[in-house]
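One structure is given here, and the rest of the page talks about it.
What you see is the complex with one protein chain gone and the rest in place.
Going by the order they are written in, the chains are A and B; count residues from 1 in each one.
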Amino acid sequence: MKKNGIAILLISLGALHLAVLAAGFLSPYDVVEQDRQFPFAPPTRVHFIDAEGTVHWRPFICVLAEDAAQFGVYHEDMQKCFPVRFLVPGTPYKWGGIFASRQHLLGVDPPARLFLMGTDGYGRDLFSRFLHGGQISLAAGLLATLLSLGLGTLLGTASGFYGGWLDAAVMRFGELFIALPWLYLLFALRAFLPLNINPSQAFLLLIAVIGSVGWARPARLIRGVVLSGKERHYVLAARIFGGSSLYLMRRHILPQTYSIILTQAVLLIPQYILAEVTLSFLGLGVGEPVPSWGNMLASLQQYHVMVSYWWMLLPGVALVPVFLGYVLLANTLQTRAI
Amino acid sequence: MTPELLMQVRGLRKVYAPSHWWRKRLQFLALDHVDLAIQPGQTLALVGESGCGKTTLAMCLVGLEQPDAGEIWFEGKNLLPEGRRRKAGVRCEIQLMFQDSAGALNPRMSAAQIIEEPLLIRQQASSKERSELVLEIMAQVGLSPTWKDRRPHQFSGGQRQRLAIARALVLKPKLLILDEALTGLDLSIQGQIVNLLLDLQASDGLSYLYISHNLELAGQIADEIAVMSGGRIVECTSRSELYTRPHHPHTLALLASLPPKLAYSAHSGG
Partner (left out) sequence: MRYLGLRFLQSIFVLLGVSLLSFVFLELAPGNFFDEIRLNPQISGATVASLKKQYGMDQPLPVRYFRWLDSAAKGKLGFSFAYNAPVAPLLWARARNTLLLTASATLFAWLVALPLGILSAARRHGWISHACELFTSALLATPDLLLALGFLFLAVHTRWFHAGGMFSRESAGEGTWALSKDLAAHLVLPVAVLVLGSLPILLRHTRAAVLEALDSPYVRAARGHGISPWRILFRHSLPAAINPLVSLFGFSLGSLLSASLLTEVVMSWPGLGPLLLEAVLARDIYVVIGAVVFSTVFLVFGTLLADFLLFAADPRIRTEGVA
């Protein structure tokens, strides 16, 4: 891929992550706000042309009304339409948990409701939940990768550098982790920890569990690099000058591992995001009412939801661009390495 | 140890044998009772075929490997204390130069950083003193000071060797071990580096231990030549005596492999 390609890729991926970071601003509603009148409402149709055929600059939506004949089915009341407003004050939130604000990018005046992705069983706006849920899932993936790579680098470097019994012990221990199918290992580890915990504890726990399961493979790779790297002549030269082991590792050996660490990171981040999504989906991860891409998909396990409410699948579909970005990035890194 | 000698090696022995109790392997005797002596300001060449133990000897001298038996005397002091565990880098008067200049220099560091690294490790000079010393040494080895921010891959092979020499000189060593340091360079570059080394020897009183499998190169700069084979020193004489009165069959074989014209010029002390 040419240089432009990489730049575009990085920018798109970055934009996705930024959008998720700006969840408070971009989402029209609060995450826990329930609208009991509209459980399982389909995505709101945004119109530019009204009933009489006039084209409007500003997009508008119409109020939803429940069908008199069928329960749970909605139709639009084309008589009561409201324009979509930009930069609207709404429920307060905090940027990065610090800066308070009330501005939201989109909004409509009540009684109209802007459900860009529809609502769930409790009448909560899926779009808002999706953006906030992304924060949880992406952050979990990134932090778990950090933990995993940190552990792997530490153990792999020590193992490769010192050799001997330390190396043997670490590698045998790591083999146990590689020998097990990762999801079984995750389950076992998760089972070891308390089940009924609040969502923020669950989040941290999840990161700890996912991160500590995956250290073995990166450790092995890094150990390989260190094994050959410590025999390089410039390392030997530094030893002759009197460099301590820590100096050698910091100045000469660790820099050799940077490219492996980078490629591993790009491979692991989507895997760990997926691990969080899977665990939350199965009820072992972040729980209600905090949204995560995983637990948002959980209701699809009920037959009636799968049959009637197709928009509940949208959070899952939105995973694809994120993974695609990482996959393409990994491809590019690998071809560049060769 | 004889006081006039810079370094004397006596009875050095090194065995490579993995010590597993469940698996016996053939023990490999890398150094078998090696005796060497180097005078101050002189060059000793150590010649032998690949695998005869030359590099192992160099590693033992510099402290990267521990010999199993023997003594190394340097400037009157025994380098191998009772416990035989000698830390590399405690004595920085013995420095080592490698064959592959590219592998011997960290590709991520600039020339200035490479040269000042020994000072940084030993915390020997302030930042200002370091920069001055770097420029001084670069001039001494024939590298333009404007190149101080270049990376190793931006230099030619000969320039890289100069850079390696500069780095080795920074701590003012007394003995410089050159492990095949001239092998693989173009002939003209070889000549330049040889001249640089000889100049440095004259100005700073350096001693060299020049290790090579190439007798002809050794003959150009060495005062004494030792021939090594199978972990033993089989012959050790002055340069002229080696060509006029060689003894060991191994030496004869080495001499015989030289192109006749060069053997003649080496013989006449050129």
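What we mean here is this: a contact is a pair of C-beta atoms (placed from the backbone, for glycine too) under 8 Å apart; a residue touches a chain by one contact, two chains touch by 3 or more.
Because the structure is predicted, anything quoted here is derived from the model rather than measured.
Visitor: Let's see if you follow the contact definition: name the visible chains touching the chain that is missing.
Guide: Within the full complex, the chain not displayed touches A.
Visitor: Of A:57, A:99, A:165 or A:184, which sits in contact with the chain we cannot see?
Guide: The missing chain is touched by A:184.
Visitor: If the hidden chain were put back, which of A:6, A:81 or A:324 would touch it?
Guide: That would be A:324, which touches the missing chain.
Visitor: Where the complex has a chain not shown, which of A:23, A:149, A:277 or A:290 is the residue touching it?
Guide: Touches the omitted chain: A:277.
Visitor: Go through chain A and note every residue touching the omitted chain.
Guide: That gives, for chain A, the contact residues 172, 175-176, 178-185, 187-195, 274, 277-278, 281-284, 297, 300-301, 303, 306-307, 310, 313, 316-317, 319-321, 323-324, 327-328, 331.
One rule holds in what follows: only the chains that are shown with their structure count from here on.
Visitor: Which residues, counting only chain A, touch chain B once they are in their complex?
Guide: 232-234, 236-243, 247, 251-252, 255
Visitor: Write out the stretch or stretches of chain B touching chain A in their complex.
Guide: 62-64, 88-90, 92, 95-96, 98, 100, 103-106, 108, 117-118, 121-122, 167, 171
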